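All remarks here apply to the structure that follows.
The other protein chains are all here in position, but one chain of the complex has been omitted.
Moving on, here comes chain A:
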């Protein structure tokens, strides 16, 4: 599904990713853990195609194709989805208008027919019910005045509607109380499938109790320094990241 080889990335002459390599297989849920400043969020932005970064070396292959030269919208059409750590508020854009625009833009990019309004409404209603999203919320401007938990649920709703093949969850657990975390995790778990992979970026092990990963990778100073199974997360929770700072040095 996703293969990253020797990725070197700077932001304003500061090295953030320093030869990072990572492979995520079809249907795999991979967790990325690491201390603050290890480059976790940068990794998510670089995969999604944010402009602020300079990629100096390496490649990101999605199903064998290097996506580094593609616009963010083209990557999205090919199945990349980033659930933002801080979803943005867009005043003046009604949530439903936004959802319909993005869904149809992706379908158009893939030469698929636009959805009919009833079909679109049915899909939104179904996804909203699973995520306990109130219909009233969908009438408001996107994310404007939403609570932290509502914003995160809205991200997962978008993920459910867009049916991406490679989903990145960037610190999805931040700012969530335990009930919201459960709802979000259930939403994610419902989307797990043979042909869909996840990269779950988190600082704490807590989220991984709800979204149980297949693999855990530890990042430090811009590279993956250790990989293992889900038990690695528990070990990190017990011992902290101190050992890994040494390892990357």
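Assume a residue touches a chain if its C-beta (ideal position, glycine included) is under 8 Å from a C-beta of that chain, and two chains touch if they have at least 3 such contacts; residues count from 1.
Keep this in mind: contacts and distances are computed from a predicted model.
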Next item on the list: Tell me the UniProt name of the left-out chain, picking from "Sodium:proton antiporter", "Sarcosine oxidase subunit delta", "Fe-S cluster assembly protein SufD" or "VacJ family lipoprotein".
Entry: "Fe-S cluster assembly protein SufD"
Margin query: Considering the complete complex, identify which of A:71, A:134 or A:195 is in touch with the unshown chain.
Written below: A:71
Checklist line | Among A:8, A:55, A:68 or A:93, residue touching the chain not depicted | finding: A:93
Check: Which of A:25, A:63, A:101 or A:189 sits in contact with the chain that's absent?
Finding: A:101
Item checked: Options A:50, A:123, A:140 or A:203, residue touching the unrepresented chain -> A:50
Note to self: If I consider the whole complex, including the chain that's not displayed, which of A:137, A:162 or A:212 touches that chain?
What the structure shows: A:162
Item checked: Those residues of chain A which, in the complete complex, touch the missing chain -> 48-52, 71-73, 75-77, 80-82, 84, 87-88, 90-93, 98, 101-103, 105-106, 109, 141, 158, 162
